[in-house]
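The complex is shown incomplete by one protein chain, all other protein chains being positioned as in the whole.
Let's turn to subunit A:
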Amino acid sequence: MTQSFAPGADPATPPPAATSSGMHGFLRGLSGKLVIIVPYLWLLVFFLVPFLIVAKISLSETATAMPPYQPTFDGLTGFLSKLSSFSFDNYLWLTEDALYFKAYVSSVVIAAISTVLTLLVGYPMAYGMARAPTTIRPTLVMLVILPFWTSFLIRVYAWIGILKPEGLLNQFLLWTGVIDTPLVILNTHTAIFIGIVYSYLPFMVLPLYAALEKMDHSLVEAAQDLGCTPTGAFWKVTFPLSRPGVIAGCMLVFIPAVGEFVIPDLLGGSQTLMIGRTLWNEFFSNRDWPVASAVAVILLLLLVIPIMIFQQAQAKTQEQGR
């Protein structure tokens, strides 16, 4: 028999600690699952269940009562018999009154324009940050996050003071002589765009910065070395490689901007038609909970689609291995 130096080769020696590793492995698996279970439980209780309640209300009929709706579905007992009494009237109503369609379209358009504007402002910022000396980058990131330390509501209110006819901006422009009558900015779409771009800029800048910062600068140099102008190198190398950041940033701005309520309410004036305001009016002014719920369900579906696109894009970039 040849001599063996491998201790594991001896068949008489059992694999070390086989019994205890089973118990240990089980506990580790459990704690691993627990880490996932807790947030999912949270989402189930505080997101899925309320959503099902909203979905249920949206299938009910309006009633002048407290709560102001007529239940059509009580528990599982009458499930089959009640199924026929589900009312889709609220959803039909949304299609009958052009107001809702206009509000949805207007919200998506305003959110889309705002997203593009935020991208145009945010990309150069993120690029500048990523190209800055490594020592000052943390400071620059900090400055981007800094506005979050003040209440969102206060910051939006502050814009009224800047944008109103006798506000700081108009005073400044009148003083410099650029204009001689005050500009009407407050209570227009322009004010909403300014508000959204201002509020959501960090959500655009941070993913863009993350994508641009990890990019190897020698790629840009290689492109130039191979005959690209600096502009050409940007469009052929830098921008395509920052695409995951562009997609993430745009989704993070577009999705909340569609349902945005505070900014259009404070800066957009009464004539602004956005779905968040419509929802508010249905709920609190009309006290029509079923229609309001239907509006919310449709809004949610409207937002789920972009999220799905986003996740698909992310899966694709992960597949690319970058």
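Couple of notes before you dig in:
In this section, a contact is a pair of C-beta atoms (placed from the backbone, for glycine too) under 8 Å apart; a residue touches a chain by one contact, two chains touch by 3 or more; residues count from 1.
The working rule: contacts and distances are computed from a predicted model.
One chain of the complex is hidden; its UniProt record names it "Spermidine/putrescine import ATP-binding protein PotA", one of "Spermidine/putrescine import ATP-binding protein PotA", "Sarcosine oxidase, gamma subunit family", "Multisubunit sodium/proton antiporter, MrpC subunit" or "PTS system, glucose-specific IIA component". For the options A:Leu140, A:Leu241 or A:Ile298, the residue in contact with the chain missing from this view is A:Leu241. Residues of subunit A that touch the chain left out of the display are 216, 218-219, 221-230, 232, 236-237, 240-241, 320-322.
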